[in-house]
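Inspection log for the structure reproduced underneath, given as structure tokens.
Note that this complex is displayed minus one protein chain, with the remaining chains in position.
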Amino acid sequence: RWQTQRTIGYPQLQPGPTNRISDVHGVKVGHVTLNEGDIQTGVSAIVPNDDNLFVKPLRAGAAVLNGFAKPIGLTQLDELGILQTPIVLSNTFSVGRLYTGVVRYSISQNPEVGRELATVNPLVLECNDGFLNDQQAFALTESMAVDAITSAQSDFARGSVGAGRGMSCFGLKGGIGTSSRYIPELDATLGVLVLANFGRLQALHLEGLAIGEWVETALTEVAAQRDAGSIIIVMATDAPLSSRQLRRVAKRSGAGLGRLGSYWGHGSGDIAVAFSTAHEAAHDLDDSHLEELLCAAAEGCEFAVLDALLQARPVTGFRNHTRMALSDVLDYLATTIV
Amino acid sequence: RWQTQRTIGYPQLQPGPTNRISDVHGVKVGHVTLNEGDIQTGVSAIVPNDDNLFVKPLRAGAAVLNGFAKPIGLTQLDELGILQTPIVLSNTFSVGRLYTGVVRYSISQNPEVGRELATVNPLVLECNDGFLNDQQAFALTESMAVDAITSAQSDFARGSVGAGRGMSCFGLKGGIGTSSRYIPELDATLGVLVLANFGRLQALHLEGLAIGEWVETALTEVAAQRDAGSIIIVMATDAPLSSRQLRRVAKRSGAGLGRLGSYWGHGSGDIAVAFSTAHEAAHDLDDSHLEELLCAAAEGCEFAVLDALLQARPVTGFRNHTRMALSDVLDYLATTIV
Amino acid sequence: RWQTQRTIGYPQLQPGPTNRISDVHGVKVGHVTLNEGDIQTGVSAIVPNDDNLFVKPLRAGAAVLNGFAKPIGLTQLDELGILQTPIVLSNTFSVGRLYTGVVRYSISQNPEVGRELATVNPLVLECNDGFLNDQQAFALTESMAVDAITSAQSDFARGSVGAGRGMSCFGLKGGIGTSSRYIPELDATLGVLVLANFGRLQALHLEGLAIGEWVETALTEVAAQRDAGSIIIVMATDAPLSSRQLRRVAKRSGAGLGRLGSYWGHGSGDIAVAFSTAHEAAHDLDDSHLEELLCAAAEGCEFAVLDALLQARPVTGFRNHTRMALSDVLDYLATTIV
Partner (left out) sequence: RWQTQRTIGYPQLQPGPTNRISDVHGVKVGHVTLNEGDIQTGVSAIVPNDDNLFVKPLRAGAAVLNGFAKPIGLTQLDELGILQTPIVLSNTFSVGRLYTGVVRYSISQNPEVGRELATVNPLVLECNDGFLNDQQAFALTESMAVDAITSAQSDFARGSVGAGRGMSCFGLKGGIGTSSRYIPELDATLGVLVLANFGRLQALHLEGLAIGEWVETALTEVAAQRDAGSIIIVMATDAPLSSRQLRRVAKRSGAGLGRLGSYWGHGSGDIAVAFSTAHEAAHDLDDSHLEELLCAAAEGCEFAVLDALLQARPVTGFRNHTRMALSDVLDYLATTIV
């Protein structure tokens, strides 16, 4: 099926017009990508809308599937249930610099932040790209957070770009993937973007098949995916959910990961964040109406990871480590097996 | 494959000798089953060992995947990380009676409990069997908790028995299922028992195939699984884990449920508990050694649910509601499709 | 000051008209009290309003300060953020029976609960009154939950009544206490009711003084408060808070307990629940407006405990154990010291 249709998986729900997180009106994504020998890394920013989020925050909720991770911003997000900045993704060692960059970005919009006004709570999330990228080079700078934010657009690149540049997934090349699902019952859209850097090859399931072993035969040189992986899942919706409800939605990403063969490994920092672009109150939305959103969150996460795998191009980086692209492997397997 | 091998699914890890939770040495399971017209319900008890658990508690941890549920005992289990009684499973309306029954059982072993001694913390978990069973009849009595505990044995029945008598799963007959996995790296076993009562038929995936629609054609009368489902997952291991580590292990059941098509629905109380039968300290077991246990927990949960589905026999109960057995449906499909 | 004014403590905020939880419009409290030799126990019910709460639930949030406790209902309350039944308080061994009683109460209002309708989530909380009451007698019956609920009124008894009958507090007689605070900034009231059964005498602070040692001299026979204490704090407000905000409010009870000398002892199940009687949405209430409510929650809890201590009358019960009343002790100390 791969050969003729170039797709994987059987979605049950209806994607939005572009099958991207930007199908949720106003959401944009920006990337800064570094591709210089040992330096294979970058920054990606999810910008919910054009508002000054410090002044007009959005409701948000998060779920930590496995906490082997160094996120910044989750403590306050849990307490207050709001998002005050764009969401910035990158490698593990860079979250400090990017935090500072997002603070500076917020100051540029709100000159009294941290003075007469309260401080701002940047949301910066990471995966460990140390297999393909030399994190110790600290190649990313504070200003690149701002660059990623200000270059965001609704039609954005996926695969081995931005924060996804150096990421691995099931022993293959991972990176940025996206999907969306339309929920007729709510006339709402759920969009998903992942930074996929998790999973061991033996565990990979595609369309329910444990395909890992076959893939292994196609890899000239198999380097085991290190257990210091991770996946960050960002969900956006225009449904007017409360932060508690958004946390419920975000959590369902775990079911989607399971479908691909993941068991949320010990060393994998698997974290999901969901925000709503709606400002109106949502108390009238009884939780029983969440059913299709929960279903969409699981499936949307699954397909966003598949998108990351299929969009990724091969990358060779730090110490000449290489990750191949799933699409190349599938082409090869289609040739050899048939 | 079903026709010839009578199994479903492709396990990657090695099961224990009997592929049951009782492969963990000392663990036993007991049932009380009521099968009288509108009354299709029961009690199941997981007995970790022959010790007086109030005097010699076991380390334990729990994970709430979705909290639409009425468990008793989780608050103290989270705080102290120990299990003081056998684990008792039943229907939602009966947890009060069974709590009292377990308190009485503990008093029989420790006459000063709640007097000179502290109180005991029974662990009683439930699913809603209201489709096949008239919960309002309150047919279960306090003493049935004791009966289930004292009748426990290592070779126990599965399917439509005990607490599983009235349960539904993916619109089919659910109930009690079990599995085990051996972890060579740790020379340890992980056993799983589920009370499976979750999932909507359209979402069912078997061996990665969305088989729900086919099954639907085989059901003469399809009654949608109500959203008031649930699954309880109980895990036992002889690996000397801390309560924090056991919580990590328990949580991986969520990945296993995802593989079957579940998205942890809004109305499904999906709760997992794991305990260790080892008394020695485990601080030397670095968390990096958990990797295979986490993998086993996800797979063990997936296959315990499959076991429940395959072992279940059809049941007709309250208001003549009926749930068919998956094995019958698969036999029928094998005949008609081929 | 005690002698002339018969009060303790220096409140900073303004109490409501009656300084009771029922200052929040619609809230009522009912008691069933057993006083028969070894049986010194009871049930108390907090009824938020006259509505059928299963049909028209209230937003609610809870905080577990210390989880050595056997509450029923918190898991679903955390997940969905709503209260579906009156809140019932009692002794530890009775929560099972009272759960069943509340289920029956809800069935009486909603005949299809647990059949065509989902199950209901009773909220039943407990303290261990085993020093004054023989819990092993299981003297409370299922129907007493209903009796407490249906007898609720806004003008209710405090001290050694209802669930408070057998409770101890700082080695003295504890029980039911209440308070309220009016928040002008929000034109809202916060009401508090406690079931006080915690604290060791040496730790007691009144008006900032470590008065425990003095009190000790006044007690003819000092029986150490067992560490199996607890306190349940129930808060009601007419401010339109979300469940997340109510959890923040409930949590502040911990600061109030600290002021009395408590350190949330190991064996003390210290649990707080807050609900809002407002049905309208509250998303416009920015969390910065919570400030005075948080302050009121801490102070309201402190003074509700003082109320319990001052309203309590001495009780002699199980095995002739006795707890004296603080007011008697203060009278005695006033005589002897001056």
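Every chain is named by a letter (A, B and C) in the order it is written, and numbering of its residues begins at 1.
Methods note: a contact is a pair of C-beta atoms (placed from the backbone, for glycine too) under 8 Å apart; a residue touches a chain by one contact, two chains touch by 3 or more.
Because the structure is a prediction, the values reported are computed rather than measured.
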Of A:32, A:95 or A:139, the residue in touch with the unshown chain: A:95
Candidate in contact with the missing chain, chosen from C:137, C:203 or C:333: C:203
Chain not shown, touching residues in subunit B: 59, 79-81, 242-244, 248, 280-284, 287
Where the missing chain touches subunit A, by residue: 64, 66-76, 78-80, 92-93, 95-100, 103, 107, 113-115, 118-119, 121-122, 128, 130, 134-136, 138, 142, 226-228, 267, 269, 271, 318
For subunit C, residues in touch with the removed chain: 10, 12, 65-66, 202-203, 205, 207-210, 227, 248, 251-252, 254-259, 262-267, 287-288, 290-291, 294-295, 297-299
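Rule of thumb we're sticking to: only the chains that are shown with their structure count from here on.
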From subunit C, the most remote chain by mean C-alpha position: A
Inter-centroid spacing, subunit B versus subunit A (mean Cα positions, whole Å): 33
Separation of subunit B from subunit C, taking each centre as the mean of its C-alpha atoms, in whole Å: 35
Where subunit B touches two or more other chains, by residue: 66, 227, 267
